Every structure is written in C-alpha cells, then in structure tokens.
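Other chains of the complex are left out, but the ones given are in their true place.
Should a chain be cited, it is by its letter among A and B, assigned in written order, with residues numbered from 1 in that chain.
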Amino acid sequence: MKLYHLIFILMATLNANAQKTQPNIARYTKVPAGYLMVLRQGDDILKEIENLAVAENIPSATFTGMGFVNITFGFFDFKTKKYAPKDFKDMELASLNGSIAWQKGKPSIHAHGVVTGKDFMAYGGHILNGSVSTGSVEIMVTVHDKKLERILEQPLGANVLCVGNCME
Amino acid sequence: MKLYHLIFILMATLNANAQKTQPNIARYTKVPAGYLMVLRQGDDILKEIENLAVAENIPSATFTGMGFVNITFGFFDFKTKKYAPKDFKDMELASLNGSIAWQKGKPSIHAHGVVTGKDFMAYGGHILNGSVSTGSVEIMVTVHDKKLERILEQPLGANVLCVGNCME
C-alpha cells in the first residue's frame, strides 16, 4: 500500500466524519423577525424549510436567502400544467425568494432562485428541488402571525397563496 | 352550432367570471413586519403597491417578492436621463427588490427585478412597468416608521431616497 493510498483513506475518513457530525450542528436559530437558517453541505433546501415550518408550527412566512447549491428549476407550461425541469450543479445561489404556507395539512413551500457559475451568467426560476453544495445556504425566514393556505386555482391550474376570501 | 362551440363559450364565460370575481379577492393582509401582498392575474404591480401605500398610509417601506409576470425593464442613460425600455412576456419573476417612499405628496416606488423564461436565462434591471401573468406575485412589504422622501438629485439626475439631511 502506497503512501498516497493512506493519505486518500485518511482524507476520506475526515470527510466522512465531517459529514457525519453535520447532523449535530444547529440548522437555525430564533431571531426577533422569525428564524435564521444556515443549511449545510448535502442538506435538501425545500425539505429543511418544510421541517422548520412543522417543528416551529409556523403559520406562514416569507423568506430570502443565498448560498452555494445544486438546484433544479422548472418552467411551468400553462397548457400541460407541468414543469420542464433543468439541473444546475455547483452554482452560487445569488438570490432566493419564497414563502411558507399550508395546503391540505402540509407545509407548502414556493421558492424562486437565481444561480450563477464560473462565467457569472445568471439562470433562475421556480425551484423544484435544491441541495447545498460545497458551502452553505443562509435563509432569513420572516414569520407572519396568520395561518395562510395555498389553493389550487382554476382555470389557472396554479397554486396561489390566499390572503383573504379566496375561492377553491 | 357545434358542441365544441358550446364548450368554448362555456369556458370563455367561466374565464370571464374568474376575471370578474378577482376584484373581490383580498390583495394583502397585515402581518407583524408590515403587509403580505398576493397580486393576481392582470394586476398592475407598481400601481397595486402605490394603492397599498396610500390606503394604509405607509410612511416608507422595503419590499421583496417573486411571481409570474409581464414586465418592462428600463436601463437609465445618464447622458440623456432617459430609460431605454424592453418588454419581457410570461416570465418567472425570480426576484423583486424595492422600496416605497414619497415624492411631492405621491407614493414613489423604486423596484428592481430579475426574470427568467423557458431556457432559464436571467434578465433584469429597473422595473418601469409590470403586471401579473398566468399566476400570482407575492410581495413582502416591511414597513418603516419614518416618512421618507425621494429627491431628484443634481447633477446626478436620479431620484434618491433620503434618510437624513439631503439637499434638493
């Protein structure tokens, strides 16, 4: 066994430990306006926001953020009512804007983002899926005091956040 | 008259009703940090923010948002002091950042945005005009307690938000 094999195994072990110990690190803290989240390498962004909504019983919220991500955007086709997806790997998350509401008893996250790579060109849209890449994602969650629902509106075929007297 | 004509008329009527009943649906709700707005198909974005400022007598505010829009950006030419406009239709509003202040007794809205289409390429800048397309626009308005003015500064030729001892 060569020296570089040993070094490789040692580094892989350190990496694995870093990954393993990540669950023990807090992902958010309470602040006057709501919660400040810091997600870590490998975290599922939408899932972590859903977990926060459930764990802290958040009635509704608006969030902003930024970080370093793998992300899937989808562009909504209003004829087929489906999203055409596209993946972007290892990109700066230049902006994140979204909201937390509820739909049929479950948290409903709506989030838009803009990402940039090595050439600084920007891409973005509706976030279908995203995880933290080699870095972190910081999210400021401003909590509201009213439980708000997202409702699938027809003939629009889109989920719309209801702030009063909506029709289903 | 053919069956599909009947179906077409029926659907057109339902659509028209959906449009008509939209005015009855609330566009915003009070939250601890200010107001959460949800604008709907056809709404004029800057006009609705102005209406909120007047109706709720907002001294000044900062806002963030996202949605689905038709939008006109303008790039300011500091020589001619004019905006070169460009329209974008049916785009995701990936980010919206702006402020509410007052100028000569009227609300003064300053807003920047980033939009993306089918190919996820991002475009953006200063918003001259925008309306909600097939979807909604969510805007979080964080209200401040001080009445702030926007002042046309010379030789800059640009309106600048004044947070203390500005010159006109």
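Throughout what follows, contacts are C-beta pairs under 8 Å (C-beta built on N, C-alpha and C of every residue); 3 or more make two chains touch, one makes a residue touch a chain.
Here the structure is a predicted model, which is why all the values come from computation and not from measurement.
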| item | value |
| --- | --- |
| Where 2 copies are displayed, count of copies in the complete assembly | 3 |
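Just so it is clear, only the chains that are shown with their structure count from here on.
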| item | value |
| --- | --- |
| Rounded Å distance, chain A centre to chain B centre (Cα mean) | 24 |
| Interfacial residue positions of chain A with respect to chain B in the complex | 33, 60, 62, 64, 73, 75-76, 78, 84, 86, 88, 95, 97-99, 110-114, 121-126, 142-146, 148, 154-156, 158, 160-167 |
| Chain A-touching residues of chain B, taken from the complex the two chains share | 11, 14-15, 18, 21, 24-29, 31-33, 36-38, 40-41, 64-66, 68, 92-96, 114, 116-118, 120-122, 134-136, 138, 140, 142 |
